[in-house]
Structures are given as structure tokens and as C-alpha cells.
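The complex appears here minus one protein chain, its other protein chains still in place.
A, B and C are the chain letters, set down in written order, and residue numbers restart from 1 in every chain.
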């Protein structure tokens, strides 16, 4: 995975910064610059998520692409942030402890690495809250 | 450039082996398994080209992709083999000696290399005949 | 719009075809389809090609033109267009071909699908397949394609009655069918134990819950229904073509376990054809993973949410059940060369409707195909009927 295009969203990835439409109150993560409900009448501002949420569903990845192979097995989940939006993230916990409904909070961690360039990617993971 | 799919045509690349439709007499290089003139009535057999031909047009490549950068500047040409078909190949000669109408013959040479894997590709180049 | 018919079909065998290049594959499928329709290439007006990722699998883009050229059609200068929607690329190529014929813009049109997946390493393949989902906000976080479907499975099993054995039965059934299909990648029947003892890929999905890595190509030929009988005694009529989209990322869906794009496209297809579920005699659904087939049966409306596991256990979806699903063996056993799958589904339904499906022949007058891109961001559905 080439790195170039990922630095653009580093603040968002590192700090869980998304957006919010002040017209309708919806929260977006990953950040969106366009509110599908309000369209041209929407008004989008940045929003720092509190970083707590609940596991909607999860899996334990045992076969990964080259750049994540070093981390297997790892827990991957869809998490609903308390503000509403959902995202996909890893949970730092033993596979057997992961469960649907688990309360989690964000932490800053290494996400993966580019095998070819050796560059390490950082971002938000979650741990039990 | 990954290597996997290139070994399949190694005999063709190394030895200028193409095909010929015995129904209509047309020669093909790169090899084709299907004669567009005769279609289902065509009959395709392998054919080893004699390896001599004439330069139809050429250029001198001065900016190349990563795997050919080591070789710049190099002469690239479209060559018409004496049997009829045309192909794209490098000519091993000083850039100023290349010209349209130049008579050339095949030689076996290093073509390029895969920077990531370090694997070297061989194939047919041409020299002045 | 004109009525459209399929007048010829062709398909390579599916599998890890080390000795066949991308070019070999589509030439073989195309030649078979032409022969089936009793056509020379001369009459072809236009070509649509479904392919997911030749750019990454074989480092070649522009394969519409490449295919027209190697099929010997370069001197005719016919329009040739590649369409892509990940694993739904084949179904979309078929849909574009229908539109071209229905509009009167073209007359004899080929829709083909092709994927050559075994020229890169397994790790690179995992990576390339993940590009069907949201690369920046799923793949970047470590999501693999099986991992995303595994999260659907977990959500589903948490909310609905589906046993691990019922899920395995989907694979067992599809291998049973594949064992009766000469083009299938896997020709052997398996047991529930085979599935349950295979290695975990992404919990709860095991290796035998997943479709394999496959090379293959398929091609079908379309013409206006009014002239179809000139080419074949058994034209198959296109009764509906419907396509729908959804969010690229699974986490943004309204409901993790419901593919809304399937629900929408399904409704549109039934509406277009003026048919109900009872009128459909077989369905080829997109079982890239066993859970995919469970969701598809429900989201298409053949039963209510949560019932498909029991239906499968009861044999309703088996080869000679009330609603045969994936008589070809599906993606699971027949194989899944991503861009070719949507066309292979059409191929299977056409064979069944013509009565040419050999050992897996069922009685059928109307069949449906369901082709999914990514985790459901694109769905394309077709209904075909015997004339």
C-alpha cells in the first residue's frame, strides 16, 4: 500500500476527527464534506469524536494481506461511536475476549506497515473501555 | 512488473517463435492462436522466425519506467520481420546510428529487470545486420 | 426498447490455469460462444467486457480493446468497452450489452467476463481483492475481504437463528452441484465435517466457507429477440435487468446483515419482469462466502430474514429442492474468477433453461442471476426465460 495518499487524512486517522452537519446534526466518520441528507443546504464542520463506542460485530483475521500478516491473529470490528457513526477498526485484545456489545475506547497505535518501503502506518485502534 | 506471467511466453521471447496460419499463409508475431482472416477455418502452427528485418520507425527513450531507467538512453523500434509481421523491440546500437530502413537481426539479451524482486528479464533485441 | 435474447454462450473450465494466459482464456470462451450461436466473428457489432482488476493482476488496462484485437476483430473496429464493479463486473457487462441491443444502437453484441488471478502471489491477491471494498477506511485498518463477510456472519448469527452446521451446508450443497458441472473448479462432494474442520480464515468463516482463487472466462452473445431464431432454436429471453448501489464501506450500511442493494435490485427486477417469486425456477446467487448465499436468498425475498439457514438444512435450495440455488456449484465450488462470475451465472441459467445442463439438469422455465460487487456496494440482477 503506497503511503502518499494516506498522509492527507493523518489528523483524522490519529485523532478520530470527523465531521458534523450543523444543519441536520448528523455526525460523519470517516469525515465527509457533503451531507447526503441536506445536500446543498448542509453545513459541514470538523468534529473531534470522544472516542468511545460499542462493538456491533467483529471477526478475528487469521489470513491477512502481506502488510498485516505480522499481526495475525488480530481482532477487527465495526464499532458504533457514541455520537452515532460507525467505523472499521482493530481492537487490541485477545481474540477470545472480543464480543458483540463490548464497550471500547480509542488508543493510538501502529496499524500496519508497507512491506516494500518499510514505512509504518499509525492510527486509531480500540481497547476495552 | 511481476514475473509470473512472463515465463509462459519465454520460448517465444527468447527464440522469436511465433505462429503461422497454414490456411492463408499469414505469419503472426507475437504468436496468435486465432487467425482473424480465416477464423474457425484457420489452422495455426508454431513458426520460428529467421530473425531478420527492417526498422519501420524508432525512438530513443530518455525517460523510462523504474525498471528500464538503468538502460536509458536506449533505442526502441518497430521492426518488420522479413516474413511480414511487425514487433516492438530494442536495438543495441548508439542512438545516432538508428534510422528508418535500417536492416537488423535478432540477438539474445537482457531486456529489463524488476526493481523490487531483482529478477532480470531476457529476450530478443536486435543489432545492425 | 427492443426485447433482447441470449443466442449463444461459452465458458472455459474454471480453476488455477497455470498454462493459460489472460488472452488465452477469453479467446477460448469467445470462440465457444460464437460456435454455440453458429456465428463467425464478422457479425459482431459491439463487445462489453467485465473485468475487475487486470491492472493489478496482470498490469494491463484497456482490455476492451485488447480482447477485440485478440478475438480477431481489430480490422472491424467494433466498439469494445470494459466495465468494472469489482466482483459484479460480469453482470454489469451483460447489462450494458442488453442496453446496447435494447436501444437499437447495436445488433449482435458479446458480453464477456474474464479474470486471470493466479499470476500474482496469494498475499498480493488478498490485497487486490480488498480494493473492492473501501481501501482507505476498511483495507487500511486491516480488513480483508473474507474478514468483512465474517463480520456480516457474526452480526447475522447474533441476531438470527443460523447454526454453524447450516452455514456449512451451503458449501456442501454447492460442492454437490459442482461435482456435476464439468467446468467447475472443484468436482468433489464434501461433508459438513470437511467445512467445520477446515482452517479458520476470519472467524466464524473457515476455508471451505470461502470461494477460491480462480482463472476463467465466460462469454454470451445477445441479439434482438425478433431475429434470435435465425441463430438458435433455443433463444433465451431477457425478462429483467436491474442494478443498485450502496455504501462502499460495510460499516456505513443501514443494516450489516441485509444487502439493501440486493433488496432494491431484486424488487426492480421482479417489477420489470412482472413476475413473483413463485415464477422463478432457479437462482444463481453470489456465494463468494457461505453467508453471502444465506443473505441473498432472504434479501431477494425468497423467504423472510432469518429463515434461509433452516431452508438450506431442509434441502429446499438443493439441486432437486423447491428452489434450486446455485446449480452450477456457485462461486464456492464452480470457482470465482471475479470478472467472469456474472457471465458464468448467465451461462448456467441459459444451459438449464435450454435443458443442456447434463447431470445437474432441473426442470426450469425461468431463472434469476444475482451478482454482487464488494460487500454489496453494487448488485446486479437478471431474470431470463425460455421462449
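Keep this in mind: a residue touches a chain if its C-beta (ideal position, glycine included) is under 8 Å from a C-beta of that chain, and two chains touch if they have at least 3 such contacts.
These numbers come from a predicted model, not from an experiment.
Put simply, the missing chain touches A, B, C once the whole complex is considered. Within the whole complex, the absent chain has one touching residue among C:25, C:100 or C:143, and that is C:100. The chain that is not drawn here is touched, among residues C:6, C:33 or C:66, by C:66. Among C:7, C:86 or C:349, only C:86 touches the chain that is left out of the view.
With the whole complex as reference, residues 1, 5-6, 9, 13, 30, 56-69, 71, 74, 76-78, 86-90, 95, 100, 111-112, 121, 123 of chain B touch the missing chain.
Against the chain not shown here, chain C presents residues 1, 52-53, 55-56, 58-62, 64-66, 68-70, 73-75, 77-86, 92, 95-96, 99-100, 102-105, 127-128, 131-136, 139, 243-249, 252, 254, 260-261, 264-265, 373-374, 377-378, 380.
Residues of chain A that touch the chain left out of view are 1-2, 4-5, 8-9, 32-36, 39-40.
We take it that only the chains that are shown with their structure count from here on.
The touch graph of these protein chains is an open line.
Compared with chain C, the chain whose C-alpha mean position is the greatest distance off is B.
Remark: chain A and chain C have CA centroids separated by 31 Å (rounded to whole angstrom). Distance between chain centres (mean CA atoms), chain B to chain C: 38 Å. Taking the mean of the C-alpha atoms as each chain's centre, chain A and chain B sit 49 Å apart. Touching of two or more other chains is recorded for no residue of chain A. For chain C, the set of residues touching two or more other chains reads 124.
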